[in-house]
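These notes concern the structure reproduced below.
Selected chains from the complex are presented in situ; the others are not included.
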Amino acid sequence: MPRVLVINPNSLERVTRDIDAAMAPLRQMQGFTVDVIGLPKGPPGIQSQQDVDGVVAPLLARLRTEKADAYVIACFSDPGLHAAREITGAPVFGIAESGILAALGRGSRFGIIAILQTSLARHLRYVAAMGVLDRLAGDRAIGRGVADLADAENTYTRMLATGTALRDQDGADVLVLGCAGMAGFRKRLAHDLGIPVIEPTQAAVAAAVGAVTLGW
Amino acid sequence: MPRVLVINPNSLERVTRDIDAAMAPLRQMQGFTVDVIGLPKGPPGIQSQQDVDGVVAPLLARLRTEKADAYVIACFSDPGLHAAREITGAPVFGIAESGILAALGRGSRFGIIAILQTSLARHLRYVAAMGVLDRLAGDRAIGRGVADLADAENTYTRMLATGTALRDQDGADVLVLGCAGMAGFRKRLAHDLGIPVIEPTQAAVAAAVGAVTLGW
């Protein structure tokens, strides 16, 4: 049975657990397994470019020890995505890339709910590198770090305000959550805003399941 | 159990059967059904802009009679995609859009294997409308209509030559098949060219399965 391996490259067990919980609906399908692992050697939240670059080495080391039919790197900066593609013949999915591609199939212009203001320039480079800048409605930060997301009510309040601004001021008709640690808020946010909200790890795993099932 | 409905908007039963056959790997998963139907009132191959525009009315009429949790329009011109999105709250996927988005997650620049030379300007408008023109390596036609695809060996010979040109002259590292009727050739072409080849109806159904499973 094909195996999709999801690796959370930060060391926060809570985030790994949240990601694992977000896999539940996909696991109701049969014919593959989805395993979610953390990276104890990773930083407690990948928030700076240093975090992004620095986590690649331990992440690749970990990937080399895990045999899978497809890999998902569950951090919205897609650390090591292209490097991982060099070391395995299996498809590798980054959650930023996958989340954005999923959004492009569900709306006209997408918005990103980022964690920190300092993430925005990095996102901009990435969306430009993907060649889809013309579809970006806006990118706004909630101003909370990865660890702060655990404070659920305050986090959600900020996410709702930020999503509302993306929808009403920037013209987004679909949103992408800009951090794997936001997974638990997706459903509520989509309900409250009335537009599709893409949880990027789910998007990446769904893409991975498709690829392994179809033999791509 | 959620239902994904795939509609082939041309009247060629052979194409409908080929699409149905291409669903086999996805059907090995559980938790959803995929039904493939044809459109007897559609044209025998959608090849011109007239075909594209003309098929929308019977296609929408058919969609209205079918209750599903997600819809896939299985023609590479994505006829009626945005109109269908108006008439249903369920997600609707076009195979051109879905195939191209899947390709963007598997390579640097994508090539399209089109059926006819007259399709190219239509594709160009569509790729530009999607905002992903900078990722298009090339679009080349095999010079055979939808009905002619039934002549498998001659079709494959042309597809291989066209795919080779896209890879070696245009720099494509992932290909998208530009017609639902080419589904049967995907695996062989991917093997012979050594790069991922996306069958767009499979891509769209995989995306639809993800969406219905995740409640997007």
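Every chain is named by a letter (A and B) in the order it is written, and numbering of its residues begins at 1.
Keep this in mind: a residue touches a chain if its C-beta (ideal position, glycine included) is under 8 Å from a C-beta of that chain, and two chains touch if they have at least 3 such contacts.
Just so you know, these numbers come straight off a predicted model, no measurement behind them.
**Student:** Count all the copies in this homomeric complex, not only the 2 that are shown.
**Tutor:** The whole assembly in this structure file has 6 copies of the sequence.
Going forward, only the chains that are shown with their structure count from here on.
**Student:** Round to the nearest whole Å and give the separation of the Cα centres of chain A and chain B.
**Tutor:** Centres of chain A and chain B (C-alpha means) sit 27 Å apart.
**Student:** Could you please specify the touching residues of chain B with respect to chain A in the complex?
**Tutor:** 25-26, 28-32, 91, 93, 97-98, 101-102, 104-106, 130-135, 187, 190, 196-199, 202-203, 206-207, 209-211, 213-216
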